[in-house]
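Up next, chain A:
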Amino acid sequence: MAKHDPHETLLPDRDMDKSPAIECIGLGIDFGGLTAVDDFNFTLGRTEIAGLIGPNGAGKTTVFNLLTKVYQPTRGRMLLEGRDTKNMNTTQANRAGIARTFQNIRLFKDLTVLDNVLIGLHNEMDYHLASAIFRLPGYWRAEKIARGRALDLLSIFDMADMADNQAGSLPYGAQRRLEIVRALATNPTLLLLDEPAAGMNPSETSELMENIRKIRDTFQISILLIEHDMNLVMGICEGIAVLNYGKIIAKGTPEEIKSDPDVIEAYLGKKGH
Partner candidate 1 sequence: GCGSGGTNTTPSASPSASADGSASPSASGGAANGGTIKIGILGPLTGEAAQYGIAVSHGAQLYIDQINDAGGINGKKIETVVYDDKGDPTESVNAFSRMVDEGITGLIGPVTSKPTLAVVDEALTYNMPLITASATAAAVTYNADTQTVNTNVFRTCFIDPFQGEKMAQFANDVLKAKTAAVIFQTGDDYSVGLKDAFVAKCEELGINVVDQEGYSKGDKDFKSQLTNINSKSPDVVFSPNYYEDDGMLVTQARQAGIKATFMGGDGWNNVSKYASPADLEGSVYCSGYASGSTDEIKAFEAAFTAKYSGETPDMFSAQAYDAAIVLLDAIKAAEEKGLEAGSDDYKAAVIDAMKNTTSVGLGGKYSFDEYNNPIKSAVIMKLADGKETFSQMF
Partner candidate 2 sequence: MIKGYKGIPMPVRYLINAGLFVVFLVVVSSLTDAKVISTYNNKIIMLIGINIILAVSLNLATGYLGQLPLGHAGFMAVGAYASAIFMKAVIKTLPLGLSLPLGLLIGGLVAAVFGFIIGIPALRLKGDYLAIITLGFGEIIRVILLNIDSVIGFKLTYGAAGLKSIPKTTTFLDTFICVFLVCFVIHAILKSRHGRAVLSIRENEIAAESCGINTTYYKTMAFVMSAFFAGVAGSLYAGYIGILDPTGFGFMKSIEILVMVVLGGMGSMIGSVISATVLTALPEFLREFDAYRMVVYSLLLVVVMIFKPTGLMGTYDFSLSRLLGKPWERLTSGGKSKKAGDR
């Protein structure tokens, strides 16, 4: 608690009147003897796009797992829009507004693209089991709305015409985009993207960049992303935190990070980017 300093937030001057989207205070987790994340203090304002970078094994994905409650932290607290997430599980964390994509794609492979998104919209529909069994009007209404919404979401990535395809049969890049759409469908306030550009070529990546911006603007949500593609990170992130050995070694704007000697030493390499 005492360690937490509000001035440590990224871009502190923005949106400070409201509670930040997410606030991590002294977060840490150990796996057996290994401290994967430690003393993680981090605040993300509303509608910010921030990046989490760092060497392989630094603990970035683990941070995502902590935020989404896949792992329960060993230490520290997390506030989602001011609410403590202490006793939440993954499901509840999502309902509270955190959605994510995965480093190793986790689509519902055998289902159609549309179904993938509809599953994301699960909690947006509210009819009961009985309505489904008896096919009451509530069911038809909700399903119809959800379909429309799913198609709208898909068209953000120009994927509406793939709606009937099996998700697992999509090209890799499309699968990554579908994961984002599915996450968006859960109507989050905070979107976590784990290496969204992995396996994409440079032109696909720049398209993705545009889309991420567009998502933020359309949905007015905060986005935290992990990425090793510096073009993307430096291109869209307003703030960046650098993790090494589970600890934050630097925070700042892309410009600051690019020239930070510690970051260059540990992560970027001499060539820079």
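The criterion applied here is as follows: a contact is a pair of C-beta atoms (placed from the backbone, for glycine too) under 8 Å apart; a residue touches a chain by one contact, two chains touch by 3 or more; residues count from 1.
Basis for inclusion: all candidates are chains of the complex that A comes from, given by their letters.
Keep in mind it's a predicted model, so treat the numbers as computed, not measured.
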Checklist entry - Pick the candidate touching chain A in this complex: 1 or 2? => result 2
Checklist entry - Of all residues in chain A, which touch candidate 2 in the complex? => result 68, 70, 89-91, 93-95, 99-100, 102, 106-111, 114-115, 118-123, 125, 127, 129, 131-135, 139-140, 142-143, 146-147, 151, 160-161, 163-164, 182-183, 185-186
